[in-house]
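Every protein chain but one is kept in place in this view of the complex.
Chain lettering (A and B) follows the sequence in which the chains are written, and residue indices restart at 1 in each chain.
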Amino acid sequence: MLARPGLPRFDYVRAETADEVVRLLQERGEAARPFMGGTDLFVRMRDGVIHPQVVVDVKYLPGIRDVVYDAQAGLTVGAAVTMNEVARHPDVVAHYPLLAEAANSVASYQLRNRATLGGNLCNASPAADTAPATLVLEGRIVLYGPDGEREVPATEFFLGPGKTARGPAEIVTAIRYPLPPKGAAGRYLKLGRNKVGDLSIVGVAVFGFPDETAPSGYRFRIGLASVAPVPLRATAAEEILAEEPPGEETFVKAAEEAMNEASPIDDVRASAAYRKAMVRALTLRGLRAVWEQLA
Amino acid sequence: MGMHSITVTVNGEKEYLEVPSHMTLLQMLREKLAITGPKNGCSAGECGACTVLLDGEPVNSCMVLAVEVDGHEVVTVEGLAKEGQLTPLQQAFIEHNAVQCGFCTPGMLISAEALLKRNPHPTEEEIKEALVGNLCRCTGYIRIIRAVQTAAEKGGA
Partner (left out) sequence: MAEFSSVGKNVPRVDVFEKVTGSAIYADDRQFGAGLYYGRLVRSPYAHALIKKIDVSKALEVPGVKAVVTGKDFPGRIGLYLVDRPIFAADRVRYVGDPVAGVVAVSEEIAEEAARLVEVEYEELPAVFDPLEAIKPDAPLLHPDLGSYKVAPFIHPVPGTNISEHFKLRRGDVESAWSQCAAIVEEEFRLPQIQHVPIETHVAVAIWEPSGEVTLWTSSQSPFAQRDLIAQSLGIPHGNLRVISPYVGGGFGGKAGVSIEVYAVAMARAVMGHPVKLRMTREEEFVGTTVRQSLVAHVKVGCDADGNLLAMEVSYYFGGGAYNDYGVNIARAAGYSCTGPYYIPNVKGDSYCVYTNQPIGSAMRGFGMPEIHWGLEQAMDQLAEKIGMDPVEFRRRNCVKTGQIIATGMTMPNVDLVACIDKVAKAVNWGKKEPPSAPHKKRGKGLAIMWKAPAMPPNPGSSAIVRFNEDATVNVEIGAQELGQGAFTVAAQIAAEALGVPYDWVRVSAPIDTKYSPYEWQTVASRITWSMGNAVKAAAEDAKRQILELVAEHWDEDPEDLDIKDGKVISYKSERELSLKGLVVYGLPNEDFEGWKGGPIVGRGKFMPTYVTSLDPETGQGTRAVVHYTVGAQAVDLEVDTETGQVEIIKIASAYDVGKAINPDLVLTQIEGGAVHGMSSTFEALKFDEKGRPLNPSFVDYRIATAADIPKEIHGDIVETPLEDGPWGARGIGEHVMVQTAPAIANAIYNAIGVRFNELPLSAEKIFMAMREKEE
């Protein structure tokens, strides 16, 4: 069935405290949904995929729109910080340019004024553009629920398309990124059907830094979007890069390995075969680009 | 179904409205206030015809709830020209024939206006990227890009 002309009926509640949200989610269960930008939620409601009776606006919770950088602790981005705010925040740009690049690759400028980092991760689309960056930056998702606050590493957060480790009455309040290693560099490369603004057919984040403990002298992390049920790290490829001397030959081999780690599907956007090939192409490009900055 | 009393400034006018929870900002503007410059081209955040300024930043008004703008300020294409005096951007759109059917124009002008506010001298690439969320089927965009360049040369929005 085609989408409705407008949004179906629901009640809007603006939450002032996290506890209030948790209580609502406990009481109403599936019938209540938190939202921030609404750019995923409203689309899915119009499409008739979900039918909440109450939508809870959580973007006014204290601190949820703050970006805090600490030279020891790293970066904390409130869940409701918009993509544009992430992309232009001086501390993000200075210390986490990969995250800024990924945030900036989402949709259009006006949509990025609503779309939030937390929403992108909570929605847990395999195509979520900030997920690969969050994975390779070793971000941790901060959850608040009936039992208080807990943190889940991004690598354990995504469980399946639309499924996360978030409990039914929990909300995401922030994403914490540790300090990046010294001398690190990163790139997010995205392939869509349009030059910019489309959902990813393939998204590849490459992050690298010098590391004396690695046989190659460097460590690389590779995050992939749109090529598996969840955004994932290409760990086998990462291992190759830690072991073998950096350079074209190793990069080609690692890119090939990243391709093998992807398990995409055929859909209306692209075939699995093309996606696999593009994982290789983009990983190789990403590695070269990062290496250029590192070397 | 929840109804909400909101106060919102639209194009400089303070409005007091009763809106249901599920009403979008676009519906509020068009149906409650008869401000029909912002257009509905998709109701899904994709086409940009509904773009308005919310506290000075462009948003897809079809993706914002009316109740969310309580206490905020909205500017639509109708609010750009002051007392019949067109903005440099509007003038440049006329000069370059950057308008055909005109359906994308209200959103284009808002996006371009916001671009020039945050970046008075954008490169061609920056202009294109800023307009990616505004679909136009008529013009091929080229005149629109030129118009933004001209407005920038003449000192911004």
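By definition in this document, contacts are C-beta pairs under 8 Å (C-beta built on N, C-alpha and C of every residue); 3 or more make two chains touch, one makes a residue touch a chain.
On a predicted model such as this, the values are computed, not experimentally measured, just so you know.
Undergrad: Just name the one of A:Asp198, A:Asp211 or A:Glu244 that touches the chain not displayed here.
TA: Residue touching the absent chain, from the options given: A:Asp198.
Undergrad: Using the touch definition from the top, which of B:Ile6, B:Leu80, B:Leu116 or B:Ala152 touches the missing chain?
TA: Final answer for the missing-chain contact: B:Leu80.
Undergrad: May I ask you to list the residues on chain A that touch the chain which is not drawn?
TA: The list for chain A reads 1-6, 8-9, 191, 193-199, 201, 268-271, 273-274, 277-278, 281, 285.
Undergrad: Kindly note down the residues of chain B that lie in touch with the hidden chain.
TA: Here the touching residues of chain B are 22, 30, 34-44, 46-47, 49, 76-78, 80-81, 86, 90, 93-95, 97, 99-106, 109, 127-129, 131-132, 134-145.
The rule is simple: only the chains that are shown with their structure count from here on.
Undergrad: What is the distance, in whole Å, between the centres of chain A and chain B, each centre taken as the mean of its C-alpha atoms?
TA: Centre separation, chain A to chain B: 29 Å.
Undergrad: Would you tell me which residues of chain B are touching chain A in their complex?
TA: Touching chain A: residues 1-2, 4, 20-24, 27, 43-45, 48, 51, 54, 57-60, 63-65, 67-68, 111, 114-115, 129-130, 132-134 of chain B.
Undergrad: Along chain A, where are the residues that touch chain B in the complex?
TA: Going by the criterion above, the answer is residues 3, 5-14, 37-39, 42-43, 46, 55, 57, 84, 107-111, 113-114, 194, 196-197.
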